[in-house]
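Heads up, one of the protein chains got dropped from this complex, but the rest are sitting where they should.
So that you can tell them apart, the chains are marked A and B in the order they are listed, and the count of residues begins at 1 in each.
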Amino acid sequence: MAVMPPPGGPGLPTRNAESDAFDSGRNLLGVDTANDAIDLVQLDDDTMELNMGPQHPSTHGVLRLVLQLDGEVVRECRPDIGFLHTGFEKSFESHTWQQCIPFTDRMDYLAPLFNNLGFSLAAERLLGIEVPMRAQYLRVIMCELTRVASHFLWYGTSALDLGATTPFVYAWREREKLLDINEVVSGVRMHTSFIRVGGLLADVPDEFYALVNEVVRTFPRFIDEYELLITKNPIFMERTRGLGVLTPDDAIAYGATGPTLRGSGIPYDLRKAQPYSAYDHFDFDVPIGSHGDVYDRYLVRMREARESLRIIGQAMANLPGGPVNTSDRKVALPPRNEINTSMESLIHHFKLVTEGFTVPRGQVYQAVESPRGELGFYIVSDGGNRPYRCKVRAPSFSNLSALPHMVHDELIADVVAVIGSIDITLGDVDR
Amino acid sequence: MPEAVIRVHEEFGEVTVYLQAGHLVRAMKLLRDDSAAQYNQPLFVTAVDWPDREPAEPRFDIVYQLRSMQHNDQCRMIVQVPEDAPRVPTLERVFAGMDWHEREAFDLLGIEFVGHHDLHRILLPEDWVGHPLRKDYVSFGEPVAFTHNLEWALPAAERPRDMPGTTR
Partner (left out) sequence: MGLSVDAATGLPILNAGADAGAIPLPRVGDLERTAAKAGAITTSIEKVIQWGRYSSLWPALFGLACCAIEMMATGAARYDMSRFGCEVFRASPRQADLMIVAGRVSQKMGPVLRQIYDQMPEPKWVISMGACASSGGMFNNYAIIQGVDKVVPVDVYIPGCPPRPEGLLDAVLKLQTKIAAERPSSLRG
């Protein structure tokens, strides 16, 4: 883009503070700036509008940002979302309760089990049934494994955005081991639909125990390795310290939750505050940051991954026996051998598979602590076999609404770092 | 503020308060600032569509959910608005996070938030017609091809042009 002189000719060059700032450097180079023919002129001070996305390597999905730039400084940032809007909430209204579970997998697709868990817990509250303790423990184990997988994925991709390519391949190599556990348990690597209303898909096979114990034993050392790569790296610290600061009051006002909130110093974690699914049986810490910048959110997530491994270890050590589905035959499928002998079981099976179970009238809000924050399901039932209205409170939606506030007066390259630090999933934002 | 409350409903361990629309902003500010309540974190705004309730009761239930981290509690407020006037005052100046949630409720359900600085569609394209989450909006994709509608099994280029249900 050629720099054009203003209309009417160049005229006399204007000297102002900005053009004088370059003079000291030029003096150093031996230029006599007083008698020089070249002068630096401020042409205009309008802002430039730059469109970032939706196809962009570092927006973590299809996010479009319209940035108003003054040079490299971002004066205003307007996110434009909806490029992944899938109409989940409308689909929920036309599918039976159990049919909704595979849909929930695909919302926050980096941590699918939490969506399953939130929906199942809400439906179970409306039904008034209690899930057996073994199922609750296995839910905790699988969810915490998913949390570790999500944090590793986040670590790899956000380090890749900042230019570090090694963490990506290291973290994803470990993530493959967690996907192997998913596959052993359900047959699918990612969208397992393992947690269902009434319990689980099925009991875990024998290979599960060895794999999970191996994970608990070896992964802390891998997290040490990842921290060794970038935590004390001067470039990383320079790029992330003091950047994208979110004060505690702003974080609360925007509805930010999860590591985005805890990085600002507020020690609120739903697993401790309003425990669900036997989380109160386990002993773990909730890491918090102090400055609310990108670096603190990174540290919070790395420590959270370590705490998750602690929880998994405790759960595996104390895993009770018993069934994994509720005994209420009107909700959970009866075991196959019973169908051959008992007429009632056959009828229950038939009705559950064709029509699904009915949930009494009512409305309930159930939130779980997903790796991104508070994932809530507000479900309204009218007594039928389908949800009447299921609103998903997506953590990434609220966290992303704080983005314009966080990148105000930062550089473009820092926008990428901040987006990485709030860990959004566009499937969660757009639903 | 008892004059704002229409009724209180409790089930499944949760309290739902039905409010009058006119007192909404003051009630929310009170909930946010009062030290005994301190519900300062906005969780979401949405609406539930009950078209069969008209004309006896208003059609839409606008649901607000707030959380208080200091007291580890949450509350739900519902404002009922009729179909011909689906309007409530905006809360984006009370909670900064309500901005996007209100735009989403407008986009998907057609609820108008009076006083919002920039109420336009957030999830669907700007030129979309209709509000998908309303119960009278038929969500169409594509029929699955069985033997009685075999023309759907043809490649897209060979189907008749005027088939119903074709998306744009």
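For the reader, a short list of remarks on this structure follows.
Here, a contact is a pair of C-beta atoms (placed from the backbone, for glycine too) under 8 Å apart; a residue touches a chain by one contact, two chains touch by 3 or more.
Quick caveat: nothing in here was measured; it's all calculated off a predicted structure.
Considering A:His191, A:Arg372 or A:His405, the position touching the chain not shown turns out to be A:His191 (whole complex).
Residue A:Val169 is the one among A:Met48, A:Val169 or A:Leu228 that touches the chain missing from this view.
Set against the missing chain, the residues A:His85, A:Arg139 or A:Arg271 yield one that touches it, A:His85. The omitted chain makes contact with chain B at the following residues, 124-125, 128, 132, 137, 139-142, 144, 156, 167-168.
For chain A, the residues in touch with the chain missing from this view are 54-57, 61-62, 82-87, 90-91, 102-103, 106, 109-110, 153, 157, 168-170, 172-173, 175-176, 179, 189-191, 426-427, 430.
Everything that follows uses one rule, which is that only the chains that are shown with their structure count from here on.
Chain centres here are Cα means. That of chain A falls 24 Å from that of chain B. Residues 11-12, 14, 16, 40-44, 46, 48-49, 63, 65, 67, 69, 72, 74, 76, 95-97, 99-101, 104, 108, 121-125, 132-133, 137, 139 of chain B are the ones touching chain A in the complex. By the touch criterion given at the top, residues 81-82, 85, 87, 89-91, 94, 125-126, 250, 252-257, 266, 268, 273-274, 362-365, 367, 374, 376, 378, 380, 388-389, 391, 393, 397-398, 400-402, 405, 430-431 of chain A touch chain B in their complex.
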